[in-house]
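Showing chain A:
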Amino acid sequence: MVPLWMYLAVAAALFSLGVFGALTRRNAVAVLMSVELMLNAVNINLVAFWRYSETSTDLLLNGYAFTAFVLIVAAAEAAVGLAIIIMVYRNRRSVIPEEAAALKG
Partner candidate 1 sequence: MDEICTGLCRLMVDSGAEAGLAQFVSLLVGVLLVSGVPLLTVILLIWIERKVAARIQDRIGPNRVGPIGLMQTFADLLKLLGKEDITPTSADRLLYNVAPLVSFASVVLIWAIVPFTPFHYGVDLEIGALFFVAVASFGTLAIMVAGWASNNKYALLGAFRVVSLLVSYEVPLVFALLVPVMLAGSMSMLDIVNAQSGMWFVVLSPLAFIIFYISSQAETGRAPFDLIEAESELVAGFNIEYSGMKFGMFFAAEFLHVFTNGILMALLFFGGWMGPFYYESPLIAFAWLGAKGGVIYLTTLWLRNTVPRLRIDQIMAFNWKFLVPLSIANIVLISLALKLLQELNLAPRQLIGASIIDMLPATIVLLLINGALTMYLLGILRRRGQEARREAQAAPAQFARATAATAD
Partner candidate 2 sequence: MELNAISIGFVVFTIFTLGGGFGVVTTRNLFQGTIWLMVSLFGVAGYFILLSAPFLAAVQILVYIGAIAILITFAVMLTRSVTRVKTRYIRLVPSLLASLALFLILIFGVTMPIFGGVSPELAPATVASTRDLGAALVDENGYVVPFLLASVLLTGAMIGAIFIARDDSA
């Protein structure tokens, strides 16, 4: 059996990769993809904790259901985020987040 900490270690690495990408990439689409990586790292943790906790025998489905909800949020985020990127591109011909600073005070 693979011990729990291995899953958590992989999730930590994936999350750090996502943070790195979200901080450094210039293209907004790439930033969005990095955020998806971070969300999936969280999902690994949720399912792993659910599987290894002793309450999962009685019908406590917290980890299971949370993961499903995170998936929904990820999908909604991708849909709206990409729509915003497309709109910004259409108006400003740019996909670089720093250049879309019209609302900056």
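Keep in mind that, in the parts below, a contact is a pair of C-beta atoms (placed from the backbone, for glycine too) under 8 Å apart; a residue touches a chain by one contact, two chains touch by 3 or more; residues count from 1.
Selection rule, in plain terms: all candidates are chains of the complex that A comes from, given by their letters.
Predicted, not measured: the structure shown is a model, and the values here were computed from it.
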Report task. Identify which of the numbered candidates 1 or 2 touches chain A in this complex. Result -> 2
Query - Residue ranges of chain A in contact with candidate 2 within the complex - result: 1-10, 12-21, 23-27, 29-30, 32-34, 36-37, 40, 43-44, 47-48, 50-54, 56-57, 59, 61, 64-65, 67-69, 71-80, 82-87, 89-90, 93-96, 98
